[in-house]
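What follows is a single structure, and I will ask about it in a moment.
Every protein chain of the complex appears in place save one, which is left out.
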Amino acid sequence: MSTSHAEHDHGHGSGNGDHVPHVLPFKVYIGTFSTLLFLTVVTVGASYVDLGHMGNLIVALLIATIKASVVALIFMHLKWDHKFHAIIFVSALLFLAVFIGITMSDTQFRGEAEAIEAKNPVDLKDPFKAERAGDVAVPKAAAAPAAAGSAAPAAGSAAPAATPAKH
Amino acid sequence: MRLDPIELGSFWMPKQSSTIAQEIDTAWYIVYWLDVVMFVGLMVPLAYFMYRYKRRTAKDKVSDVTHSTTLEITWTIIPSIMVIGLFFVGLSGWMKAMVAPGNALEIRTTAEMYMWTFTYPNGNVSVNELVVPKGQPVKLIMSSKDVLHSFFVPEFRVKQDVVPGTYTTVWFEATENRDTILFCTEYCGVGHSDMMARVRVMEKADYDTWQETGLMPGEKPLPPAELGKKLYATRSCNTCHSLDGSRIQGPTFKGVFGRTEQIADGTSVKVDENYIRESLLEPNKKVVSGYPAVMPTYKGLLKETDIDALIAYLKTVQ
Amino acid sequence: MANTATVDELGHSPEVRGKNYLNQTAGVWSWLTTVDHKRIGIMYLVSVLVGFGLGGIFALLVRLELLTAKKTIMDASQYNQAFTLHGAAMVFLFIIPSIPASLGNFFLPLMIGAKDVAFPRLNLLSLYLYWIGAIFMLAAIVTGGVDTGWTFYVPYASGVSTTSVISATFGVFVMGFSSILTGLNFIVTLHKLRAPGMSWYRMPLFLWSLYATSIIQVLATPVLGITLLLLIFERAFHIGIFDPTLGGDPVLFQHFFWFYSHPAVYIMILPGMGVATEILATNSQRRVFGYKAIAFSSVAIALVSFLVWGHHMFVSGQSELSSAIFSFLTFFVAIPSGVKMFNWLGTLWGGSIRFTVPMLYGIAFLFLFGIGGLTGLFLGMLSVDLHLHDTYFVVAHFHYVMMGSTAIAFFGGLHHWWPKMTGKMYDEKLARVGFALTFIGFNWTFFTQFILGTRGMPRRYYNYLDQYQPLHAFSTYGSWVLGLGFLITFICLARSLKTGAPAPANPWDSATLEWQTQSPPITENFEKAPIVTLDAYERPAEETA
């Protein structure tokens, strides 16, 4: 049975000399499975501990990444597979990181709106509302509460659904 | 609206009418001449090789040189340095265009399909006409009521998208005492190309007068009907209502006063002073049957005298 | 080819004389169920040419409308549909699949000495997906058109437009899968099916460019898929991710869209560069100068292309930081492109240049890509882009790259490989006339638009200031010359099918592998599986001696 796949491609992992390529021992699978179950419990448990805005996220992502690596390396045989397949897989993650990272370099550093709004309490808190500032002068009394409620415009506004975009 | 053409400052560019225009034009010419030199530098050898190495016989001796590491490095490094230089040239002008001076006059700008509304610090409003003083930085705080628009004044070399749900800003300081044109450059629908506005640059004193009295330099107060005629044109009534009886988006104004109109809900109404006033302030309350309810409200955009003037004018359109 | 005694003057041995992939089996059904990459390539070719014709008709209508400032032949909403459909048809029906799916499909296996692509049935599936997507796009045209521009920017596309946006975007969504499958197939084919001796550095450079293209297709197209899916859901169910009234972010749509569509520009141009390299190498009769530089610059362009999408968004309201990053990275696309230019010139140097019809297209490519590439520098510069963004300058720039470079390379490739694909020679004189008119008409039409744009003429304008009218009219006259040029080219090629002389196996005396078999090839591509002993573009010793 010298023509088995992968035997000359994957030198290691199939030490038993059998023609079947790198059949992993059963205990590897059961071990992986237990690890995954254990980590699931850990991640659920960790979510009950309040670690702050980023803390919980980082812990959850860390555990998820360990789980994902285990699945990829063992269940998906990436550890014994061609290096090129690992490169393919990692490059996907790399490009995803580029995508998310650079997009966030925009969305995280835009945020000029609030500053302007605070400085410029014209009655235009809600650009979608039909009314606009009066011709004569901006009534100062009307402008002040609008500025106060400006942190979350849609939540505070009376009826966001009543003025949908034109269709 | 009748707009004056954009004046050309050179074969390529419009006239420079703002303080940052010169720097942007300089950057433009730097890359322009660099491109010209590079293009000639590529095309002259190409033409020469085409002539010099044109095939003479089937057994021409051809070069067997297949690569030159020195050349490859040279023509990687030199362009790299050049483009990094270009980046910084671009960055420098752009930083100036992005950060408005602290003393800038702030004008609130709202874009919608298909008009521009400018609200000045004292509450004055102008539609499709941006009035700015010469020699003072002006910062526009812009938002859109519906879709993306973009603010572009070729003579000022400034451009900025106007985005719904957020504020974007643009600033400029006009240097030429004359009118120019503002375009919408982000595609926004059927009226995209009509979404132009006039930018009126005037002396600071004239600007102040206009802010107080609404009178342009050299203008006398108009009689109501004539003021109404002017408003008809400047407040975009003319984009939807014709004077000659033809159907555009809305009913024609020809003979509108005193006409009885069929309303979409089945009732009918006689067009009188009250109906005109209501149609301006709450346009979608009684829409004439067979026409779409697309008219924007003019509440806050027209003074009482303006409404009176429009009514007076409509009486004359027969 | 080894034994010249047994082959006839067209290079056919007795066993295969008169047999080829076209006449192996007959009937429409045999074509629709074929898994032969050559037949699939031909069906793609016909399809993309139909797409080109469709986009071309819309282009001529748009130009005709712009002959005068106000209404010339259509109203504003018809005009908006015309330019949208011109863009959508040209981008999605024509340019993206043009070279990879037609010429690439046909020649990639031939050039590496393989019998077929790695997954022939997947290849057929990708063709069917392309057709299904095209049907949805055509359905959109019939059921109300599309007027959003090919970029489908929100909120206009998600809420305001009353046209068949969902049908059109779904069509593009489906075509995306077609593109992914083609790319995937090519990558695996190049890895696994190269003939013995065909090492990576012996591959023709066209294949390197296809490899780079495929990387982009696989990595970027899924993002387009999810973008369009979100757009469809936004429009149908108001899910709010892009809708500012619901807290969404319309600028985010632009990030999503351009993360695909900027690399997609290189899906369009890289294969064109590859075709140009083949043409220049064949017609200068010498080995390509700087083989590795050209090969790696293709891959470099593919990778850098993922980092620069935000230069479409300098004025969109994105953060200043992002704009600066994107501008800086953008300039690094210029470097590998420049490296290619220099190496192409190096290939001509010291060669023995023949001015065949494909070579004319190849030289035109150098000229037009020179202009297209260099004008990109204007738009990469932050401050200059403030003035030029969304004006006709941009229109002119990307037409020089897309049309002037990619489409010209595509037609050059078509003329180059026509004898191999069809077994017929075309009328050289007529082809030259077609080329000349195309080249003149193209520059006439689009160089004018650089002037218009710098003077401030915004794009996608139905109506414009009177002062722009003379230049617009001038550009429109050019479009007629351009249209005539393509018409003559089509007539020339179509006529050759009936009246053309039979093509020899290697009419241009080219050194690459696809010419070492009969014209047209047999279904199995090669009678005897080739074994490669020569470097890329190297000729056997007795020929060069």
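Per-chain numbering from 1; labels A, B and C assigned in written order.
Please note the rule applied: a residue touches a chain if its C-beta (ideal position, glycine included) is under 8 Å from a C-beta of that chain, and two chains touch if they have at least 3 such contacts.
Note that in this section contacts and distances are computed from a predicted model.
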TODO: For the chain that's not shown, choose its UniProt protein name out of "Thiazole biosynthesis adenylyltransferase ThiF", "Multicomponent Na+:H+ antiporter subunit G", "Cytochrome c oxidase subunit 3 family protein" or "Glutamate synthase (NADPH) GltB3 subunit".
DONE: "Cytochrome c oxidase subunit 3 family protein"
Open item on the list: One chain isn't displayed here. Which of the visible ones does it touch?
Closed with: A, C
Open item on the list: For a quick check of understanding: of C:Val48, C:Ile141 or C:Ile187, which residue touches the chain that isn't displayed?
Closed with: C:Ile187
Open item on the list: One chain isn't shown here. Among C:Thr151, C:Ser167 or C:Thr221, which residue touches it?
Closed with: C:Thr221
TODO: Extract the touching residues of subunit C with respect to the undisplayed chain.
DONE: 109, 114-120, 122, 180, 184-185, 187-188, 191-193, 218-223, 225-227, 229-230, 233-234, 237-241, 243, 246-249, 252, 255-256, 524
- [ ] Over the whole complex, note the residues of subunit A touching the chain we left out.
- [x] 1-6, 8-9, 19-21, 23-24, 26, 29, 32-33, 36-37, 40, 43-44, 46-47, 53, 56-57, 60-61, 63-64, 67-68, 71-72, 74-77, 81-82, 84-85, 88-89, 91-93, 95-96, 99-100, 103-104, 107-108, 152, 154-155, 161, 164
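The rule is short, and it goes like this: only the chains that are shown with their structure count from here on.
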Open item on the list: Roughly how far is subunit A from subunit B, centre to centre by C-alpha average, rounded to an integer in Å?
Closed with: 39
TODO: Please compute the C-alpha centroid of subunit B, do the same for subunit C, then give the distance between them in whole Å.
DONE: 34
Open item on the list: Touching at least two other chains at once: which residues of subunit B meet that condition?
Closed with: 113, 146, 164-166
- [ ] Going through subunit C residue by residue, note those that touch at least 2 other chains and give them in order.
- [x] 155, 159-160, 244-245, 249, 251, 317, 320
- [ ] Show which residues of subunit C lie in contact with subunit B when the two form their complex.
- [x] 76-77, 80, 147-149, 153, 155-156, 159-161, 244-245, 248-251, 284-293, 315-317, 320, 323-324, 327-328, 331-332, 334-335, 338-339, 341-343, 345-346, 348-355, 363, 366-367, 370-371, 374-375, 377-378, 380-387, 389-391, 451, 454-456, 458-467, 544
Task: Touching residues on subunit A, where the partner in the complex is subunit C - done: 84, 91-92, 95, 98-99, 102-103, 105-110, 128, 154, 160, 163-167
TODO: Quick one: which bits of subunit B touch subunit C in the complex? Just the residue numbers, please.
DONE: 3, 5-6, 8, 11-14, 23-24, 27-28, 31-32, 34-35, 38-39, 42-43, 45-46, 49-50, 53-56, 60-68, 71-72, 75-76, 79-80, 83-84, 86-87, 89-94, 96-98, 113, 146-148, 150, 152, 154-155, 157-161, 163-166, 168, 181, 183-194
